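I am attaching a structure below and will ask some questions about it afterwards.
Only one protein chain is missing; all other protein chains are in place.
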Amino acid sequence: MTEAILLLLLVLLAIIAVETQILRMAVIFLGIFSLLLSFLYLYYGAPDVAIAEAVMASGLVTLLYLTALKRHRVYTICFTNEMFREVDDRYIIEGTRRGQLLREIEQFCISKELEPQIICTPEDLSLLLEKRSYDLIIRQEGDQLTVYGNQDNYFVDELEMLIIMRYQDLNCKFIRYDEELTLHEEAS
Amino acid sequence: MINVIAGQILMGISLVFMAIGIYSVLTFHDFYSRVVITAKVDTVGFITLIFGAMLIQGFSFFSLKLLLILVFELLTSPISTHSIAHSAYTSGYTIRKEVRAEGSGE
Amino acid sequence: MNFYAVVLAVLALLTIGGITRVIIGPTIWDRLLGLNLVSSKIIMAIIVFALIIQRSFLLDIAIVYSLLGYIGSVLIARFIERKEE
Partner (left out) sequence: MKRLLHYIKMMIVFAVVWVILEERIDGTTVLMGALIGLGTMLVTDRYVLRGDYQETYRLGFWTALRYVASLIVQIYVAGVQAVYRVLTRKLNVGIVDVKTSLTSDFHISLLANSITLTPGTVTLDRKGDTLKVIWIDCTTTDPDEAGPQIKLNFESLISGGRS
């Protein structure tokens, strides 16, 4: 029973770790994979292999992968919705699933070898702008979607092109801001 | 004989605690409440299971090693919980608007 | 069926629950929480397995995991956090 469950989980985790596109999640899946693998080694009567797997999996391999991932810059996208007052799972799932836009930006980041990270928060726009730790802020009010991008950012031109080309007929605007937090609305 | 039965009862209790922890992780709707609940329930389950195993085993090197594991776990488990919660907090995961607004207003 | 075998099976079932949270978790911190849960479950499974076959050297692996297991989650947590400048 135990053996069957753990072996099935092992296969499942291996497939997920290969298939996922966000690399930091793959590191977590691999961590769990090697935990289960280590227990199975123990179960089949090889404690020496299990202890080696334990040391390597939790210490060495995680460190190695994370050091390798440092070459990928993290692209932080902040999603805020005026209607919700609390953050919970429903907010995050609906917010990220409903918007085709977020999907596309994520795909764009992956194609540029950036690591997309989406953060959902219910806070006001001015607070978010002051924090300066987000590369892109997406704000939803009813049907209106507004994208705020930092002017100094390298990818902001291409993103603007993408959004204007794809979403011209929808209620979607792209606004740049600069160091002094003044907003430049695109005239064209 | 009586200590074996008592130890097995303790192990059963710890399984119940951990099952409740997993249930809460699967059904709660927001990250912070999940963190708070699991950190507690999991530690309780761990301690109870180790006490049960020590009762079954009696006084020997086996139970001394179990005590060593218990000490290490008590030291390291809150660190990992705290670092996960801290990472979520500094990255900007907030729960509610009102609490934050009150804090900045005062 | 032996009592300890039942305990091991229940631990494996609980591991399934933890891994479910890891797979569906909407944010990356949920996944890390799941990793934490699964790692403590595996330590307990090692202890129960050592009780079954009555070998105390298996506990060394549990000690190594309880000392090193948290390093993995702390490393990943430090890596993904985004500081306010």
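A, B and C are the chain letters, set down in written order, and residue numbers restart from 1 in every chain.
In this text, contacts are C-beta pairs under 8 Å (C-beta built on N, C-alpha and C of every residue); 3 or more make two chains touch, one makes a residue touch a chain.
Treat the numbers as computed from the prediction; the structure is a model and nothing was measured.
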Residues of chain B (touch criterion as defined above) contacting the omitted chain: 17, 20, 23-24, 28, 30, 32-33, 35-37, 39-41, 43-45, 47, 61, 64-65, 68, 74-75, 77-79, 81-82, 85-86, 89-90, 95-96, 99, 102-103
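Methods note: only the chains that are shown with their structure count from here on.
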Pair of chains joined by more contacts [C-beta pairs], B-C or A-B: B-C
Rounded Å distance between chain A and chain B, as computed from the means of their C-alpha atoms: 27
Centroid distance [mean C-alpha coordinates] between chain C and chain B, Å: 11
Multi-partner residues of chain A (each touching 2 or more other chains): 76, 89, 117, 119-120, 131, 133
Touching two or more other chains - residues of chain C: 11, 27, 32, 34, 60, 69, 80, 82-84
For the chain B and chain C complex, residues of the former touching the latter: 8, 11, 15, 18-19, 21-23, 25-26, 31, 34-35, 38, 42, 45-46, 49-50, 53, 56-57, 61-62, 65-66, 68-69, 72-73, 76-77, 79-81, 83-84, 86-88, 90-93
Partner chain B, residues of chain C touching it in the complex: 3, 7, 10-11, 14, 17-18, 20-21, 27, 29-30, 32-34, 36-37, 40-41, 43-44, 47-48, 50-51, 56, 59-60, 62-63, 66-67, 69-70, 73-74, 77-78, 80-84
Chain A residues within the chain B interface of the complex: 76, 78, 85-90, 117, 119-124, 131, 133-134
